[in-house]
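Got a structure for you, questions after.
Of the protein chains in this complex, all but one are displayed in their positions.
All chains are identified by letter, namely A, B and C, in their written order; residue positions are counted from 1 within each chain.
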Amino acid sequence: SDDGGSEGGGDDGSLVIGFAQVGAESAWRTANSKSIQDAAEAAGHELKFNDAQQDQEKQIEAVRGFINQQVDVIVLAPVVETGWTDVLQEAEDAGIPVVLADRGVEAADEDLYVTRLGSDFAEEGRKAGAWAAETFADDADGTKILELQGTTGSAPANDRKAGFFEVLDAEGLNYEIVDSQSGNFTAEEGKAVMETFITTHGLDGIDLLYAHNDEMGLGAIQAIEEAGKVPGTDIQIIIVDGSTAGFQAGVDGKLNYIVECNPAFGPQLMEVLESVVAGDEVEKFTPVEEGVFDATQFEAELPNRQF
Amino acid sequence: MNAYAKRLMWPVLILLALIVVNIVATGIDFIVPSVNDGRLGGAFVNILRRSAPLLLIALGMTLVIATKGIDLSVGAVYAIGAAIACQMIIDAPDQSAAGLIFTAVAVALLVTAVIGAWNGTMVAYFGIQPIVATLILMIAGRGIAQLITGGQIPKVEDSSPFTQLGRGEILTIPLPIWIAALVFTAIALLTRKTALGMLLESVGGNPEASRLAGIRSKGITVLVYLVCGLCAGLAGLIGAANLGSADANNGGLWIELDAILAVVIGGTALLGGRFYLLGTTIGVVIIGTLEDTIINVGLSSQWQFTAKAIVVFAVALLQSPEFRGWILKPFKPKPEVSAPAPAEEVPAK
Amino acid sequence: MSDDPIVQMTGIRKDFTGVRALDGVDFTLRPGEIHAVMGENGAGKSTLIKVLTGVHNPDAGDILLDGKPVRFHSPGAAQAAGISTVYQEVNLTDNLSVAENLFAGREPRVGPFINFRAMRRKAKALLDDIGIDLNVAAPLSSYSIAMQQLVAIARAVDIESKVLILDEPTSSLDRDEVAVLLGVMRRLAAKGTAMVFISHFLEQVYDISDRMTVLRNGKLVGEWATADLPENDLIGHMLGREAATLEQIERAAAAHHVADEEPLVTATGLGRKGSIAPYDLTVRRGEVVGLAGLLGSGRTETIRLIAGADRADSGSLHFDGESTASRMGGHNPRTAAARGIAFCPENRKTEGLVGDLTVAENMILAMQAARGWARSIPVARRDKLVAEFIEKLDIRPANPDMPVKNLSGGNQQKVLLARWMLIEPKLLILDEPTRGIDVGAKADIQKLVAELSADGMAVLFVSAELDEVTRLSDRIAVLRDRELIAVLESEADMTTEKIVDTIVAKGGDR
């Protein structure tokens, strides 16, 4: 695949796709990369994959690289929302369409990409918030909440937090944030922070743990178990993502609600790319299908998990 | 011994100060251990238990730094150790088989030791600067770990005895603390009961003079990196066992900086020479306590970095005699001096 | 000669942790005089200089320059005030070129930019002036210590200042360079420059100095006009005991039992390209073989091959009846030490000692290396050995736990010697062992060498002092131009002139 006889990529309908991925920072992300790589291969397209290791500069460089290579279409999963104007403009000048995957860019750059396919983190936060507001609506003495945030400053962390509390406030839930710390999206830190929460605040009276992703949630569950409490019963738990391990924990009764964030949108992406290159009209935002699952649905959903 | 105690004084004081802050913020429970399920717990014991992997790495790092080296790859090696063990265990049909656990641990340690030896060989035999030699594995190492796990996060069943490495206890004391204490003792004995410590300091202090004195400086250098790799691998095993999973990407991320920090807080100079294992241990506990302190005094996550900077700066300055002299200048009378050696005392030939 | 002192130091006290290096010392320097500061190793001479020039801050006392009180905070400040100094250990930056070292901080410039061409030209001229011919664009590290010392002197001389301080400038120089240096000093003195001269070569001191200040153990003993102080009295003042006790080393002709013994060392065609031409050399048990030659003639290289410090690329080396397979790397410092070859290198700071380690640790280093890391020397045995050698070599301060870098130069040299004597070698190789060592200690070391050889140890030794070589050696290997040109038997009538003649004669042959 080195020299790529892909000069006339369009002849047989196969495309050369440049894919600037965020990194490989989580199982979710790896599943996402794999889904897209597999889908490209299945569709007979050549995928130039680039892992930016969560660094915007590297990602910009990768996009410039794709422009220099004159690929047919660029897929960008932007690590942050701002700062893309110039490089997107360069792609446009070179006549290469750009499709955003997963995360978005700031509204002012809307004209510079064709469409965005992905999840809405704020919406995920709102989904979690809606369940919490409903579940604890009758909690008279105020709902005591612990929050395990993702990496400080990252878009999913910010949006999942904002969406969640937006709904709680809107629903008028009487709640109190007992503590909220970053667990960096990792099980290691999720567990460590939870242990400290437990020694500092105890678990008695705490109603809800909201973890921004699976891994932190699973780490926290261990900490709770090791402290001699029963996760899911003594304290209700919401996680976002929905990996196999997360669902397994749900089946075991260790958590109560999962907001799905679906990484497996490779095939959907290929369809979008093909219509983009073919010049068809596409919507500015194509949402990835994502569900929410409560205790009654875990068992049934577990076999469908892909990561 | 006196100079040694002096070295340790400032780190110990800082640690005590941090502990006091925590006690004020959360009560005396912070320091008093409690027993949960037959396992010693409580805030401070938890800190010690969680610090075990960092301590292991920092001990290895201390030896490397004593030879005027540095090992940036320990975080990646940590991830590799964790990945190998977890992947081997989940690939097996029975995750609880004692033989399997033993083999997985042995293979992980063997591989990480080989990686350490490789680093040492690059430094000693190819003459590559330690930062660069280990940078290579810092970059590639996590890739190797991901390759082993296929980019997934292998999760070991909670019932597997492997997890006891991180979660178990012996005589109510958590196993990671035992392991760290054991390694500490082993390294302390290895360096102080044999001549290894002195030879290390010699190689670090003046490699050419050491060579001319007949010391096998290359062999010693390789050995030291090997031990460092082994420690990092063991740390990875404990970390993975604690979680029951191995995260190739984030496991032990930036732990090399914390380890170096702990070594230096403990009084070992990055320029090689004298090293202080006990100092390193105190440095590790300071770092571990600091992270909890931020949560306990109610600061937000954004404060993590800033608070760390402030504490590290305080330790660094307090350890500097020049700084102490400068700050105390207004309060100090004339310096007291030791009695001069009278000329008559010189033995006649 | 005006009598108003240019430098006046009174009541100077300087303490280091655990040592009082200077205790109420007074020192006066007058314009145009050459003033020698004398004292044993560790007497405080260098410290006095460093206090004067702002390297150390005195703990008490006053310094007047031209009658005005001064207190310099850095050598740069002292230099700006007209005091230029050559410190004891060569203090230049050997990663830079010779020319840059000569002009560092005062490079000729065009606007703000350095004019390298002018700098090289001036450097060349400056070196020509003191009679050395170097490639001024080459890094200083490509030259020997002696060359570096000359460069340092050239630099200090060129900073035309009121006061020039030379702390053991001649320690690694040959007699001819010394002669040039003394010439330069006389010239400067005539121009009115005041000079401080520190040297352990009494001959030179008497030759050049006008006055002397003697220190002992950090205290002032007194100040004399050179002419008023006979050599014996000076030594007495320095050592604090009668000079008569300092016996001269007899070349106790004793015609040691050497002649009939098998050679211990046999080098045949041993050589290394670009550093020393292949040579043949034998050393027998109980024999002292001295190496003589000019600076850069390859003495160091010769012995480094035998010591295993460098790898030979031709010839063979037999030691104690066994081939060392030197070319295959079978001969290195470690195996050499195991065979019983001890090597004290010439640059004790970079190749000899580990500065941060203590005196005791430095002493047992080679012994420990030979035992391997697993078998530590028991503490009691170690302490006993160390104490024994501290006493035997009179190392001061007699504190085995002091970092060796805080010892005075001479005492450091003794520590290095002790390290190798501890392993009881069959062959002791000494490269400039008496460099920078006071008269007393030098006599001690020479005596030691004589004793060791009498006990059957073979000694190979290099010294820039031909006197020393002739006095101590049974045979003298003469080098020139990186080639061993002759091995002379040291008869009773051996003189330094004979050696010089050999060098010159062979040189003329070509």
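By our rule, a residue touches a chain if its C-beta (ideal position, glycine included) is under 8 Å from a C-beta of that chain, and two chains touch if they have at least 3 such contacts.
One rule holds for everything that comes next: contacts and distances are computed from a predicted model.
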Considering the UniProt annotation of the chain absent from this complex, which name among "Multicomponent Na+:H+ antiporter subunit A", "Dihydroorotate dehydrogenase B (NAD(+)), electron transfer subunit", "Nitrogenase molybdenum-iron protein beta chain" or "Sugar ABC transporter permease YjfF" applies? "Sugar ABC transporter permease YjfF"
Counting contacts across the entire complex, name the shown chains the missing chain touches. A, B, C
In the full complex, which of C:85, C:209, C:362 or C:453 touches the chain missing from this view? C:85
Considering the entire assembly, which residues of subunit C contact the chain that has been omitted? 55, 74-76, 78-80, 84-85, 87, 91-97, 100-101, 104-105, 107, 109, 112-114, 131-133, 135, 137-139, 142, 147, 155, 174, 176-177, 180, 273-275, 294-297, 480-482, 500, 504, 507
Name, in rising order, the residues on subunit A that touch the hidden chain in the full complex. 1-4, 6-7, 18, 21, 23-24, 30, 33, 37, 47-51, 54-58, 60-62, 64-66, 68-70, 80-86, 94, 106, 108, 151-155, 158
Residues of subunit B touching the missing chain are 72, 126-129, 131-133, 135-147, 151, 248, 257, 260-261, 264, 269-271, 302-310, 312-313, 316-317, 319-323, 326
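In this section, only the chains that are shown with their structure count from here on.
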Chain with Cα centroid nearest the overall Cα mean is chain B
Taking each chain's centre as the mean of its CA atoms, which one is most distant from subunit B? C
Distance between the CA centroids of subunit B and subunit C (whole Å) is 43
If you average the Cα atoms of subunit A and of subunit B to get two centres, how far apart are those centres in Å? 34
Residue ranges of subunit B touching subunit A (in the complex, touch as defined): 26, 29-30, 36-37, 39, 41-43, 46, 50, 146, 151-153, 155, 167, 239, 242-245, 247, 249-251, 253, 291-292, 295-296, 300-302, 304
Going by the contact rule at the top, pick out the subunit B residues touching subunit C in the complex. 193-196, 198-199, 201-202, 205-206, 208-216, 220, 273-274, 335, 337-344, 346-349
Flag every residue of subunit C that touches subunit B in the complex, lowest number first. 15, 18-20, 23, 59, 216-219, 239-241, 245, 307, 309, 333-334, 336-338, 343, 345, 350-357, 361, 365-366, 368-377, 394, 396-397, 419, 440, 444
